[in-house]
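Each chain you see keeps its place in the complex, though not every chain is here.
Letters A, B, C and D mark the chains as written, and numbering starts fresh at 1 in each.
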Amino acid sequence: MNQTRSASTETKPLGSLTRGRRRRTPPGSAPGTLIADPAAQRPLVRIIGYGPEDVEETQAARIEDVAQACGKWPVVWVNVDGLADLDFIRAIGRMFAVHRLALEDVVNVHQRPKVEEYEDHLFIVSRMASIDDAPHTEQFAMFLGDGYLLTFQERAGDCFDPVRKRIRLHRGHIREAGADYLAYALLDAVVDGYFPVLEDYGEDLEILEESVLAAPQSDHIAQIHEMKRDLLALRRAIWPQREMISALTRDASKHIAEQTRVYLRDCYDHTIQLIDILETYREVASGLVDVYLSSVSARMNEIMKVLTIIATIFIPLSFITGLYGMNFRSDVSPWNMPELAWYFGYPLALGLMACVAAGLLYFFRRRGWLGGRRGEDEGD
Amino acid sequence: MNQTRSASTETKPLGSLTRGRRRRTPPGSAPGTLIADPAAQRPLVRIIGYGPEDVEETQAARIEDVAQACGKWPVVWVNVDGLADLDFIRAIGRMFAVHRLALEDVVNVHQRPKVEEYEDHLFIVSRMASIDDAPHTEQFAMFLGDGYLLTFQERAGDCFDPVRKRIRLHRGHIREAGADYLAYALLDAVVDGYFPVLEDYGEDLEILEESVLAAPQSDHIAQIHEMKRDLLALRRAIWPQREMISALTRDASKHIAEQTRVYLRDCYDHTIQLIDILETYREVASGLVDVYLSSVSARMNEIMKVLTIIATIFIPLSFITGLYGMNFRSDVSPWNMPELAWYFGYPLALGLMACVAAGLLYFFRRRGWLGGRRGEDEGD
Amino acid sequence: MNQTRSASTETKPLGSLTRGRRRRTPPGSAPGTLIADPAAQRPLVRIIGYGPEDVEETQAARIEDVAQACGKWPVVWVNVDGLADLDFIRAIGRMFAVHRLALEDVVNVHQRPKVEEYEDHLFIVSRMASIDDAPHTEQFAMFLGDGYLLTFQERAGDCFDPVRKRIRLHRGHIREAGADYLAYALLDAVVDGYFPVLEDYGEDLEILEESVLAAPQSDHIAQIHEMKRDLLALRRAIWPQREMISALTRDASKHIAEQTRVYLRDCYDHTIQLIDILETYREVASGLVDVYLSSVSARMNEIMKVLTIIATIFIPLSFITGLYGMNFRSDVSPWNMPELAWYFGYPLALGLMACVAAGLLYFFRRRGWLGGRRGEDEGD
Amino acid sequence: MNQTRSASTETKPLGSLTRGRRRRTPPGSAPGTLIADPAAQRPLVRIIGYGPEDVEETQAARIEDVAQACGKWPVVWVNVDGLADLDFIRAIGRMFAVHRLALEDVVNVHQRPKVEEYEDHLFIVSRMASIDDAPHTEQFAMFLGDGYLLTFQERAGDCFDPVRKRIRLHRGHIREAGADYLAYALLDAVVDGYFPVLEDYGEDLEILEESVLAAPQSDHIAQIHEMKRDLLALRRAIWPQREMISALTRDASKHIAEQTRVYLRDCYDHTIQLIDILETYREVASGLVDVYLSSVSARMNEIMKVLTIIATIFIPLSFITGLYGMNFRSDVSPWNMPELAWYFGYPLALGLMACVAAGLLYFFRRRGWLGGRRGEDEGD
């Protein structure tokens, strides 16, 4: 996973800051103006009606099918995947007496998680973690009314199959409970869906951490930056979720039964755990920048030390060799380089060089740039 | 856009911190003292009166025209572009019984967005994003009273044409609603007008991000600094807007009908989204400074490594060549450089140099400064 | 101004952290102990009594003059400049029934701005920006009672002349209003007095910003540090002012009329604007440290690159020249430096050097350290 | 301890971010689904029943033993070590009428500390510091009901032996008090158990601090990073503990007697002290990064200075030796290196070199890079 991330460094950042933000209604439009996202999918409507005794699943092709299903069961869950067919969505909205501002929010799929109380229903917006394309999130809107739950998703494919199975197989007491419990079950699935995503990031972060500590490489900083950006994006999705669920738990609303609030409180705890993990990762990722910079400068220090030691030892030696490579003519004057003609001239020159080198080595060792100290530094 | 920005690096910063702040009434002046901004435009008054059945647009040349228009329609929108003619503004203020402190705030065009309740009207100040000169903003002041909305803009040119069109063409239910809904519609247009500005910054930020990650250049830091300053300026305009709209949504006021509050809540959500995007950009921009510094120091590290390797290998070799370039006279003593006269002296010297070079190369490779490791580092 | 600042770098910091803090009553003294600041000025008392019809200004030499003036006018403003004569101040305090703790606060001129309600009067402490010695501030204490306003300043010279002029010339409705309006007018003058000081800092900051971006110099960091310290000092004066004015606006007190609160709200808005500007400057100044460090390290990078390129090219070349400068005796062996005697030996050696140099140049250019890339980097 | 830590640098980070997070119920599961942690221990049940007169300790093998013990004593403490046997835990849960959500939280051992009020009991989750494996913490769940305290621990081994001893030996008034006092005593032991852990970190931090200040080494940064991560982990355990105990102290609950609240307030004070210490350590650890970076760059500066001085002095000298090592033939022209044949040529050349060297040394000393100043810098 780490590999894929770093491979996509060049293309991914471009998209992630502005993605999903461009296609808005122009400033000044009438509120409630619905404008389809050109990339939106055709809606697919699945209806699950159930009560303690029985359950029925149907796919609605037309708006009439939806109307027919409602009222027959204690709880009806109408789920719409895909938001391309605005007429259909408007028709459903009319059927459930949805406020046009709420309907606009369903179609503009970049809402923050929130809960709004309308006369007939609660309007709940939350965001699902996208499994294969984190940190991007998909908007999930719910209308919780009397005996029905109307949900809208951007795309087919969600994390609600375990919930559907519990309804079908009559596991837990979901079939006995009302639509508010169903709404809780879906919210809980949404919240729990962030845990595997965060765990993946946790693993990536650990791999990154380890490799930065072992040997900092120049693309690490881009990886850390991307990690921080992704965690920032997740944060923007998760934090308001917390407020939203807190509002559901706290505010008195006739649509949510008292016994369901206990479950929502549990769901709230999970959100707090998510935030805890997320903030920890963010702090660790921030700390990694320091680690990276320190490692790079420690390495540079090391390199400089080697250069300094070798250069500093040989520079005076080379000067001496240069000195005796001069061509002053000793024949014209006894002052001109008489050393060249000494009997032990060469050995003395070599000895001088050895002394200079030894002196410098001693100086370096005393400074702690050599040997023992260096061994401590590098651990080899 | 990125190009223009970096081109204007030298001239722009000068103006942006103190712009629009100099021309204040001197300390100690009587409150309500109106002092015209020398750069202010001559006022241009446009009046739109409308009701469910009909609409009428006029331009008012004199104050009497304004008086005439009021009272004829369920809702009258008096819009003043330009704040240079203080007498005219005072006259309008008197007509609508505006408090002199509020009128002073209209003319001093650097107010923070706020809402103030007066006896006869609500006084709402907000700031519009300037389209061609972001991050600068234009003050937009509204007086929302019974059946009228009096608005003041610094300059002609605004983002309200879609609203005017909705009034003219009877789109949505704006013609049925009161002046409070009109105020909402204008505020909503103001808030939505920040989205394209922020999107432009988002794009610039991505381009900058990409190019810093690819190859840090010395003017990047100035660009990041300017980006941070611009976002800071936008933040100062947007944050108090949020408080202002929140106050409108929350506080009971007879001038705002209950059904309009639902729309204001929607507008508030948009402001929160703006803040979300803005704060994300600010964090990303702050992170970019780290990325820049890391990239620069990684590059420096790279350069130092090359220098070190080449210098460190050749310095001892050059010493050896210098050694045998000395002119000690081998004729006066058998100790003086006998190597020069050995049969294999030269090949042996070359061999010695090769050994030293090989040893150093081996040392560098073991340290990971060469070959394999370096290949990892640079990806080539 | 920039020049003066940097010139005074060495002397100014010493005084600014502890200035005005040393001369306190010793720990454990009885509360209300008045100890004169040795540097305090002799008090100068100016009394302005006024009502809607008339106004009278006198200078009080003795405490009896003050007593005489009070009660004759609807509003009496007793202003004391200079706090050296403790007996006089105690006498005035007794006259106006001032609590001894409040009187101690008047003399200890390093109070935070605050408002305290006593039985007979409100005690308001605020701080005036010193015009010629920012960021230092002067304490300004007010006692607002029934029909009188008693004010104490550290030094003669203030920003209240426009207010006095409004009283004399009957401008605005100050003559009709009570002592609370006078207190507001003075507070407003105090708050507005910070704007020019901040504007000066804004200009200095821009000049500094520009010159850091153009060419970072080693004294810039001291200038930024001083700028940050000055802004910090201003912040400590302005923030509590905000709380103080907010308390005046909010808290019910019989000494402040309802219609004056509208004006105080306006004054509060100005304080918020001050804080806005101040915090922006602080963020910009903080960002400048990053810019400075980045610029310095970019410059260093540039210097290193030049050194590296020149050194790296010439080091191998010098090695070759050294090689053929060795004195191995080619007469004793055909293996000893036969190249020296080749017909094209010298041209071949030169060619070899040219090849090495060309190879290294190619390597550098491929790395982007030369030519095109460098041109991009430096823009020349 | 410092040694062990740094030795385990490579393996430890891997586990600590995601540890204990993987084994969750899959998203969408019914709430209250119990899934045993594969690493969980078999439950071991110890029952202590006591009253003012007597005390009895038993180990329960079967669920019936637990039932039998309850009711016989004024206070019964049922402690379960190990959470592997879900059937057993479910049975106990049924016996004490525990809500299934609470039971799920008991088994999912990564809950944040919290307190939840149920009809029959308070559910309190807290986290014990693991003595040998800090910063990891063990979940400790309590159900405080009427006359009983039911506790669950992940593993055998806890810090409650002093409490058991106080019950057995009738020390303090624990035997006279109710189950709420027992719950307090356990919570107090849990909170106090963090002190030795934090003290260990404090000592490690001081050792690290001292060694960073003495001589920064390249693995210090990894140690600081790990320290910061560990403190972050502890913070996540301690902060919510504070909220939890504060809620116990504050909220009226029939399960906690008024006189026990005084003790809980004392326990709350301890938590605040923990947080105080923790935050201080975190700030000190953060400051250490700066110290490390500064020390490293100061050392680099030192190394560069030595290189510069030696290189800069010898480079011109070597140039001079090179100059007079050239082989221009003085026989073909009087212009070709006549110096070589001067009578004092060699001494003059040596003198020139000495002058250059002296000049450079003077220049360096004037710059403060040599001698006196350097002595100040390094203190040797």
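FYI, a residue touches a chain if its C-beta (ideal position, glycine included) is under 8 Å from a C-beta of that chain, and two chains touch if they have at least 3 such contacts.
Just so you know, these numbers come straight off a predicted model, no measurement behind them.
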Original post:
In total, how many copies belong to the whole complex of which 4 are placed?
Top reply: 5
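Just so it is clear, only the chains that are shown with their structure count from here on.
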Original post:
In degrees and to the nearest 5, what turn takes the CA positions of subunit A onto those of subunit D?
Top reply: 70
Original post:
In angstrom, rounded to a whole number, how far apart do the mean CA points of subunit B and subunit D lie?
Top reply: 39
Original post:
In whole angstrom, how far does the Cα centroid of subunit A sit from the Cα centroid of subunit B?
Top reply: 24
**OP:** For subunit C, write out the residues touching at least two other chains, lowest number first.
**Re:** 325
**OP:** Examine which chains touch each other and state the graph shape they make (line, ring, star, complete, other).
**Re:** line
**OP:** Chain pairs that touch, all of them, please.
**Re:** A-B, A-D, B-C
Original post:
Within the complex, which stretch of subunit C touches subunit B?
Top reply: 159-163, 166, 171-172, 174, 185, 188-189, 192-193, 195-196, 199, 202-203, 205-206, 209-210, 213-214, 262-263, 265-266, 269, 272-273, 276-277, 280-281, 283-284, 287-288, 290-291, 293-295, 297-302, 304-305, 307-308, 311-312, 315-316, 318-319, 322-323, 325-329, 332-333, 335-337, 367-369, 373, 376-379
**OP:** Would you pull the subunit A residues touching subunit B in the complex into a rising list?
**Re:** 9-10, 13-14, 17-18, 21-22, 24-33, 99, 101, 104-105, 110-112, 114, 116, 215, 217-219, 221-222, 225, 228-229, 232-233, 236, 289, 292-293, 296-297, 299-300, 302-304, 306-307, 310-311, 314-315, 317-318, 321-322, 324-327, 337, 339-347, 349
